[in-house]
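Note that this complex is displayed minus one protein chain, with the remaining chains in position.
Entry: subunit A
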Amino acid sequence: MNRNGFAYWQAQRESLEESRTAGYVSDDVDWARKHGYGSQITAKDDRQRRHNPNIAYHASLSAAQRRKYDAAMDGGLDAPVITAELPRGGTVKKREGGCVAESEKQLYGDVRGWFRADKVAGSLQALYVPKIMADTKFTTALSAWSQCMDRAGHPFTNPGAARQAAAQQSLQMGAARAFRAERDLAVADATCARNTSLRAIGKERENHYIKELPSAYRRALNLSRAFQHRALQRAAALASPRT
């Protein structure tokens, strides 16, 4: 963007701890004790995003300059489009232009290859997640989790329901009380998940059903991971690590 004659401010990155993604099951009790389900991290990101200097800068440009800015950023409305066919039907597309395209090329090399592998790999979840949910090993652990939660005073059938309840509560209570309630729930959730080995069992069943996928799908999954791994190595050479 600088070479195109525009200023561009780096977005404030979340810390390593803040940017942890939870997945279906979380059993990190310490994290839950500190962050609940992460609502305050989201609120912090929201506050910072509203004060992103790029917003005011973009607004200060003339209409003609704004068009040049957009073209430089990602190619604008007329950017070339790349597509990926999904194994179960449907096409996803992505505009690929400007500095975004250049950055992705630097990270992934073969951008089309990465996009296709990534989208195919992502679409596979719909194939194996229902199998995990129906698997006796998993449902037994989930039932044990639910009983544990019930004993702790939080009757929920699954972790998703618990998280949703926390989100709903936040709409009904004041912020401080809502966060305390969220933390209590998240700690109980993670504690019960640890006691019942729910995450480990879920992960093991996921690996089991992935192995049963047709080899073409497993190849896409491996290819997607290889792209990510290479991109991470290239990124590490370009950017400082998160702390």
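What we mean here is this: a contact is a pair of C-beta atoms (placed from the backbone, for glycine too) under 8 Å apart; a residue touches a chain by one contact, two chains touch by 3 or more; residues count from 1.
Basically, contacts and distances are computed from a predicted model.
Per UniProt, the protein behind the absent chain is "Peptidase inhibitor family I36 protein"; the candidates were "Biotin transporter", "Tetratricopeptide repeat-containing protein", "Peptidase inhibitor family I36 protein" or "Trehalose transport system permease protein SugA". Of A:Ser26, A:Ser146 or A:Ser170, it is A:Ser170 that touches the chain left out of the display.
Among A:Gln40, A:Asn54 or A:Ser197, the one in contact with the hidden chain is A:Asn54. Panel shows subunit A; residues 1-4, 7-11, 13-14, 19, 21, 37, 42, 45-47, 49-50, 52-55, 58-59, 66-67, 69-81, 92-100, 102-107, 119, 121-126, 160, 163-164, 166-168, 170-171, 231-232, 234-235, 238-239, 242 of it touch the chain omitted from the view.
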